[in-house]
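In this view, the complex is presented without one of its protein chains, the others remaining in place.
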Amino acid sequence: MIRRAAALALIAALGALLLPLLLGYHPDEALNLTACYYAERTAADLGAANIVTAIVVTYRGLDTLGEVTVLFLSAAVVGLVLARGRTATTGGRPRLPAGELLTTGSRLLAPLIMLLGIYIFVNGHLTPGGGFQGGAVIASGVLLLLLAEPGRRLGHRVIALVESLSGLAYVAIGVAGLVYAGGFLDNRILPIGTLGELASAGAIPVIYSLIGLKVGAEFSSMLANLSETEEL
Amino acid sequence: MVELVVTIAAGLAGLAFLLALFRFLKGPSDADRVVAFDVLTIIAITGIALVALAEGRGIYLDVAVVYALLSFLGVIVVARYLERGL
Amino acid sequence: MAHIALATGFLLFLIGLYGALTNRNLLRMIVAFTVADAGINVVIVAVGHMRGRTAPILDGAVPAAEAASRIIDPVPQALVLTAIVIGVGITALMLAYAYKLYEARRSLDIGKFMELKW
Amino acid sequence: MAWITPALTVLLAAAMIGAALVAVLGRSLPIAILAAGLVSLLASVLFLVLASPDVAMTEAAIGSGLTTFLFFFVLGRVRGGEHD
Amino acid sequence: MDRARGVILLFASLLVFWLVLSGTAASDVVLVGIAAAAVIAMAFAGNLSFLAEFRATPSAVVAAFLYVGYFAKELVKANLAVARIVTSPALPLNPGFVKVRTRLKSRVGRALLANSITLTPGTLTVEMEGEWLYIHWVSVESPEVEAATAAIVAGFEHYLEAMYG
Partner (left out) sequence: MLDLVGAFLLLAGTVFLLLGGLGLVRMPDLFTRIQAGTKATTLGTLLSLGGIACLRPDWALKLAVIGLFVLFTNPLSSQVLARAAHRIGTAKAPETAIDRLAEDKGEA
């Protein structure tokens, strides 16, 4: 009870702190300096139609590399934590197999979901979406396969191979930008092309596809590691 | 005329959303809430399409595609958990 | 509109924080954490929204020449994109530790894990 | 059509807060997890209303299946600890 | 041979899906689509596609069109029935679970059959085991297997049998 009251008091205090923020908030009428720069220069400089993608992949590309690394680390730690002391199978309760409806449905839908993931990260510079969304969609396809067949063992080596190869290629493209164009992860090592076409925006689609594969492999390995735990 | 009809349609969809939300909040059983969750996500697809129409941006529909293809996953996960298949 | 969204985000954050503080079950604390996470994301996106403007994607509806006067601030969106993905990584990590803790003690009650309390 | 987006914002705000309360205060743990999933799915529509389709898609792709799945997998393994 | 055919059919349906999704047929879009569809078709060689097991005979194509028409009619009928039940104050229900039999062997055909049954008036597929389907029926007209099969399954099975066998 005391715990609850203390928590409520803390929440109330925090709410009192946040209330003036809310009441005193006035939306900006014009873009600030940074945003204005991005809005005006993206199309001409990088040839990307989606400005968010341009920021994530190119203007702040180094941050994204760091983010992918953080995600990789958390996936690796999940694997490490769960693998340590993984005892030989204790038997456990037999799981109910999925019905025929679910297995057929998932086998029909999984390839489509995978293709949708590829569509999303290849078109990241034109439409909403990109590597992170596409990677999550691909992992969802893996998840559907796991749901239909709970005992399924995913190919850890394939996942690790995709993960490390795409990560390596990502860094290699970054270095190529340093050598052949303006700086690390500069997308102008490839022609910029016409705004709005698939083959445009220089290296952005390539980089985002690699990010998509890497993120998809990281999420898949998290799912696989959690699904292979034993029941306690 | 068209604008008026579209606004009324949006209102009806909102009402349907509220009814499903009522079922989600009330229950009574776990499975009832899962059904309500399913219906809520499907109404949300129509909601996204209406937002795209109101804002005039066709690219918003990509979000609806992802929604349509993935929102049933949540329901299946819960169903598999409930029948002890997970 | 931005005000409503901002208020929603703050409320979600407070609700999530309350849940994380009062629940004793580890899994419930993680659930509350994800709610608070969603609330913070809503707040950041709401701050970037501007009345009467549209998404920062150039196409037929928004030509490049008038982009600066038609689009909303893209920077908060790029930030939130990152935050959401990292959020899932963190959630998975917390869940893995919760599983390990359960393996050690056969319980999810936070009260059972007192050794590290000073 | 000008009324659609503000009205939708209010509706979504109410629904999200309701779902968040279920997630934090509800008695059943599976439903709490499902409600958290609902919060993130509705947040995705709210992001779209706030003109951020990129964020909306991320939230939809991640909130719909992945997070819920991670929770239910652990919950399925620790079924005994469900009742605290 | 059978496996190669499956891969090609999967590839074709994925490519069609890609083109519809992209909405254009520009050369770069098609090239990327071919590459992506090929990779996925290889990786999911054991999987099914909507075209797999489809009998590519003229009568099957005709049956497919008739099936779509019949399905649309039944879907509208189902919704009018739901509307009638929901809006009537007394909720005229007589629910029950019945058992019906299907002759279909193809997995895709069976999945389509189950989905069609779920979307038609008053019926919901609950379980599918071998040749038996268990159906929740809002207004049970007859609890016997044969009569229920005639009422629920026969209409769709007629077309699906011509399409998938």
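To keep things simple, chains are lettered A, B, C, D and E as they appear, and every chain counts its residues starting from 1.
Please note the rule applied: a contact is a pair of C-beta atoms (placed from the backbone, for glycine too) under 8 Å apart; a residue touches a chain by one contact, two chains touch by 3 or more.
Treat the numbers as computed from the prediction; the structure is a model and nothing was measured.
Taking the full assembly into account, the omitted chain touches A, B, E. Of the candidate positions E:34, E:61 or E:85, contact with the unshown chain belongs to E:85.
Contact with the chain that does not appear here is found for just one residue of E:8, E:119 or E:151, E:119. Contact residues of chain E toward the unshown chain are 17, 20-21, 23, 75-76, 78-79, 82-83, 85-87, 91, 93-99, 114-115, 118-119, 122-127, 132, 134, 136, 138, 140, 143. Residue positions on chain B in contact with the hidden chain: 1-2, 5-6, 8-10, 12-13, 15-20, 22-23, 29, 31-32, 34-36, 38-39, 42-43, 45-46, 49-50, 52-53, 58, 61-62, 64-65, 68-69, 71-72, 75-76, 78-80, 82-83, 85, in rising order. By the touch rule set out above, chain A reaches the unshown chain at residues 96, 99, 101-102, 105, 108-109.
One rule holds for everything that comes next: only the chains that are shown with their structure count from here on.
The chains in contact with chain C and with chain D alike are A, B. A count of C-beta contacts for the chain pairs B-C and A-D puts A-D on top. Computed from the mean C-alpha positions, the centre of chain B lies at a distance of 12 Å from the centre of chain D.
Multi-chain contact residues of chain A (touching two or more other chains): 50, 52, 112, 116, 120, 127-129, 132-133, 136-137, 140, 143-144, 147, 219, 222, 226, 229, 232.
Multi-chain contact residues of chain B, defined as those touching 2 or more other chains: 55, 57, 59-60, 62-63, 65-66, 70, 73, 77, 80, 84, 86. Contacts between chains, counted with the stated touch criterion, involve the pairs A-B, A-C, A-D, A-E, B-C, B-D, C-D.
On the side of chain C, the complex with chain A involves touching residues 2-3, 6-7, 10, 14, 17-18, 21-22, 47, 49-51, 55-59, 64, 67-68, 71, 73-75, 77-78, 81-82, 84-86, 88-90, 92-93, 95-97, 99-100, 102-103, 106. Residues 54-55, 57, 59, 61 of chain C are the ones touching chain B in the complex.
Those residues of chain A lying in contact with chain D across their complex are 50, 52-53, 120, 128-130, 132-133, 136-137, 139-140, 143-144, 147, 219, 222-223, 226-227, 229-232.
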